[in-house]
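Note that this complex is displayed minus one protein chain, with the remaining chains in position.
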Amino acid sequence: MDLEELEARAKELLGPGPYDYIAGGAGAETTLADNEAAWGRLRLRPRVLRDVAKVSTTTTLLGTELPSPIGVAPSAFHRVAHPDGETATARGAAQAGALYVVSSRASMRPAEVAAAAPEAPRWFQVYVWAERSITTDLVAEAASSGYQALVLTGDTPVLGSRLRDARNAFTLPADVYQPYEPLSERTNYLGPAQDPSVTFDDIAWLRELSGLPVIVKGVLRGDDAVRCVQAGAAGVMVSNHGGRQLDGAIATADALGEVAEAVGASAEVYVDGGVRSGVDVLRALALGARAVLVARPVVWGLATGGTDGVRDVLASLHTDLVLAMRLCGAPTLADCSADLIAR
Amino acid sequence: MDLEELEARAKELLGPGPYDYIAGGAGAETTLADNEAAWGRLRLRPRVLRDVAKVSTTTTLLGTELPSPIGVAPSAFHRVAHPDGETATARGAAQAGALYVVSSRASMRPAEVAAAAPEAPRWFQVYVWAERSITTDLVAEAASSGYQALVLTGDTPVLGSRLRDARNAFTLPADVYQPYEPLSERTNYLGPAQDPSVTFDDIAWLRELSGLPVIVKGVLRGDDAVRCVQAGAAGVMVSNHGGRQLDGAIATADALGEVAEAVGASAEVYVDGGVRSGVDVLRALALGARAVLVARPVVWGLATGGTDGVRDVLASLHTDLVLAMRLCGAPTLADCSADLIAR
Amino acid sequence: MDLEELEARAKELLGPGPYDYIAGGAGAETTLADNEAAWGRLRLRPRVLRDVAKVSTTTTLLGTELPSPIGVAPSAFHRVAHPDGETATARGAAQAGALYVVSSRASMRPAEVAAAAPEAPRWFQVYVWAERSITTDLVAEAASSGYQALVLTGDTPVLGSRLRDARNAFTLPADVYQPYEPLSERTNYLGPAQDPSVTFDDIAWLRELSGLPVIVKGVLRGDDAVRCVQAGAAGVMVSNHGGRQLDGAIATADALGEVAEAVGASAEVYVDGGVRSGVDVLRALALGARAVLVARPVVWGLATGGTDGVRDVLASLHTDLVLAMRLCGAPTLADCSADLIAR
Partner (left out) sequence: MDLEELEARAKELLGPGPYDYIAGGAGAETTLADNEAAWGRLRLRPRVLRDVAKVSTTTTLLGTELPSPIGVAPSAFHRVAHPDGETATARGAAQAGALYVVSSRASMRPAEVAAAAPEAPRWFQVYVWAERSITTDLVAEAASSGYQALVLTGDTPVLGSRLRDARNAFTLPADVYQPYEPLSERTNYLGPAQDPSVTFDDIAWLRELSGLPVIVKGVLRGDDAVRCVQAGAAGVMVSNHGGRQLDGAIATADALGEVAEAVGASAEVYVDGGVRSGVDVLRALALGARAVLVARPVVWGLATGGTDGVRDVLASLHTDLVLAMRLCGAPTLADCSADLIAR
């Protein structure tokens, strides 16, 4: 599947405001661009003459078996992209066998999204708002509707500076639900303030609140990853929020190795940011990721094809990963080891 | 604030001669370009899950408390940019809480600039002309009108080669005051000759002349910085004169670390050159700068909005710095440490 | 000879479908581009004042003396480029004194190609299809028609993803023979499935089957090269299949040194991929290659000039190599040593 062509079609369908809201990054968008470029800089050292007749991409994430290490990273307000919103994403991901991490800023309630694909694996991404009841209500609903883990976003004590949205004067369409809608009149999509005082201690708070394992998203350093694990995190997600928070932040491909090495076997490590092909997924696996998540390509699939579009993007990436594994002489995920990366 | 857009507006207002005089650099302008690029090459390693509810940018410079480490670097002849000249810059800087380093080549006398914002912190930049009385008169006036330090420019024994000005045949407008106006008929803005025999010994000379602490500006090497301190300097400013002196000189972002390490706690280290965002300011702080100065963006603010324009540029950079500190998990300037820079 | 101009002429003659089939690579074609770029990155350290009156490019490959280390890499279906197909390539190579490695996917039977230049040195490239009889038939025919070695392609357990062919909906012209034609109706040039379970053990299988020495093509790692030799290979060819299999694979110029060092004197090492000049050939020799193979330029010669075109491309590269050797002070292939490469 030609993801650039897919994005071009989505851009045309969505128009500049919604498109830029999804595609854009913070500041001068250097991190946004570097995320993709950094995977491309990694040259592969494929193996020859391995038996790759049977390829298995089966893995477990926090003990749950999944057919693929490719998942859907959280992203906000899918009804901006398609009227069916997160329910379409949930169904498409379920059909592709992909984990779906639903956003706190979804345009549907967690229970509603869960009901769309009740058997599918799903995690819930958590923002902590200054008005903590918004968060606790969402977490309680997620915990009671079958979400299997919480993904605490650690890189957003405040929102980054999104120049495209400012230029477009972008606001959410009136019919897009927001979890904090009743709170106040808003002038844009930013919603009420985040809580900038969240710390490592809130990992335990969320775990106790929900009874669920907690993953910290946004980790870009080995020392931070270790502190997350010491504070009770079951995993860390290497992420720079798709280049939407701190412009100038290191690309996730450049940070992943350090984090994976620091964490070792003490927790699971995932990554998102700039992944655009099965070869990129394999690169991430080789650097130590247990799961690799994508957001924007999934949203382009959603915008252009609803449930089917989501499924097709994920299925295409999976097919592409299997091909890359075969061509690398790596029939299992365990074979996707660091020696596949040059230097 | 979109600084590129601001510069474009200033360019249109000013016309090519004045615009190029301010914007241009020496020779092929490789250092001019590299100054900006070098900050951009530094990738950040932000921290997650730190309490950044309260962010403090308060610092002291030579013992004086300031609300922000962002200051205004010296640049010449502000009346080229705006009729109110340096008085507007002084007022705008004062409103933003920013240190203002007034140039020896200002288009107003030091006392006049001081009177525009008498309570605000200000330093005086010193050129040493072959006709030393020009310098001693200016320094005496600065000392008696409340300037708190002298900034001796060490990188200008002679002026660099500014090709844009040659091509534009740029000369100062007749109504722009120059400190050495009475001396001679001049054909351009260069004024009388610099004294090319200034050495480290002149640090003590200036200190005794003025009773003020002396900072050396233009330092790009650790060994030179140490010699400045040994000769009595209270601080050094890492600078290549905004790429206007030696084309091919190292970018300040690439020189800052070496200088800061060599100086250690023996003196204060500041930097200017190519800083265009709050993230750049944070990068400079992380590499060891105690203050970070900007010139051209301030002049674009001056050209387009006078006092308010200066204030708005500085306020925007400060807001941007606070955002960057929050997103890096660095609530104080002391938290802006070297580990935030990748590699 | 201006190879870019030659390619432009070939492109015009062939039209987009056939041209792209030959010129294209896998995925985003980053490896395709990097193959050429990587040779260009290697800077040479020529020697002066050596007697280069007599230059010898004579070498032996697996014991057979050849006048030049430049050979023709295997590539598929030469009748796509010219009606005379592989017989023209064989005659042109023979006239230039170049080894020709005939492809399993040739558009003529191995015996037919051999008959076109019966005295010339030739090797036979081997794909292993799931239907192994296709392979064993071809190998038997090659062995009985004077091919001197088998070149087992190790990087193609499945075919890579060629986006240009998909976009062009490229299929082989009906009159182009394929070795597996009788097997089934096909919709495109891919033919029946490869056998993805080929391993190092198949080196011995092929050797026994044919009585010929076996070379493994597609090796990009030192450890794999050693395993090939331990499994009985007489040589390894450093190759990424001209960027047509795993997009993102390391350029052959970047992998060659490691492979040559790992193999040492235990076997011969050859290379292909992105070689476009005599200087590139010399770079490859300096990094440890015993023979250097080219495919696309030969096919452009074939498309534009049949037998003569093939001969002229190879002769031009040889002339160019002799010039480069003279200018490097390297009158023999043994003088093309690693110290000629900077850093």
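Going in written order, the chains are labelled A, B and C, and every chain counts its residues from 1.
We adopt the following convention: a residue touches a chain if its C-beta (ideal position, glycine included) is under 8 Å from a C-beta of that chain, and two chains touch if they have at least 3 such contacts.
Worth saying up front: this structure is predicted, and the values here are computed from it rather than measured.
Colleague: In the intact complex, which of the presented chains make contact with the chain not displayed?
Modeller: By the stated touch criterion, the chain not on view contacts B, C.
Colleague: With respect to the chain omitted from the figure, which of B:Asp51, B:Asp165 or B:Asp224 is a touching residue?
Modeller: The missing chain is touched by B:Asp224.
Colleague: Quick one: which of B:Gly154, B:Gly242 or B:Gly288 touches the chain that's been left out?
Modeller: Spelled out, the listed residue whose C-beta touches the missing chain is B:Gly154.
Colleague: One chain is left out of this view; which of B:Leu212, B:Ile250 or B:Leu327 touches it in the full complex?
Modeller: B:Ile250
Colleague: For the full complex, which residue in B:Leu172, B:Val198, B:Ala262 or B:Val279 touches the chain that was left out?
Modeller: B:Val198
Colleague: In the full complex, which bits of chain B touch the chain not displayed? Write them out.
Modeller: Residues 27-28, 30, 34, 154-155, 157-158, 160-161, 163, 195-200, 202-203, 216, 218-221, 224, 227-228, 240, 245-251, 254-255 of chain B touch the chain that is not shown.
Colleague: On chain C, what residues meet the omitted chain?
Modeller: Residues touching the hidden chain, for chain C, are 2, 40, 42-53, 277, 279, 283, 320, 323-324, 326-329, 339, 342.
The definition used in the following text is that only the chains that are shown with their structure count from here on.
Colleague: Please categorise the chain-chain contact pattern as a line, ring, star, complete graph or other.
Modeller: line
Colleague: Nearest 5 degrees is plenty: how much rotation brings the CA atoms of chain A onto those of chain B?
Modeller: Between chain A and chain B, the superposition angle is 90 degrees.
Colleague: CA centre of chain A versus CA centre of chain B: separation in Å?
Modeller: 42
Colleague: Nearest whole angstrom, what separates the Cα centre of chain B from the Cα centre of chain C?
Modeller: The answer is 60 Å.
Colleague: Can you list every residue of chain B that touches 2 or more other chains, as numbers and ranges?
Modeller: Correct list: empty.
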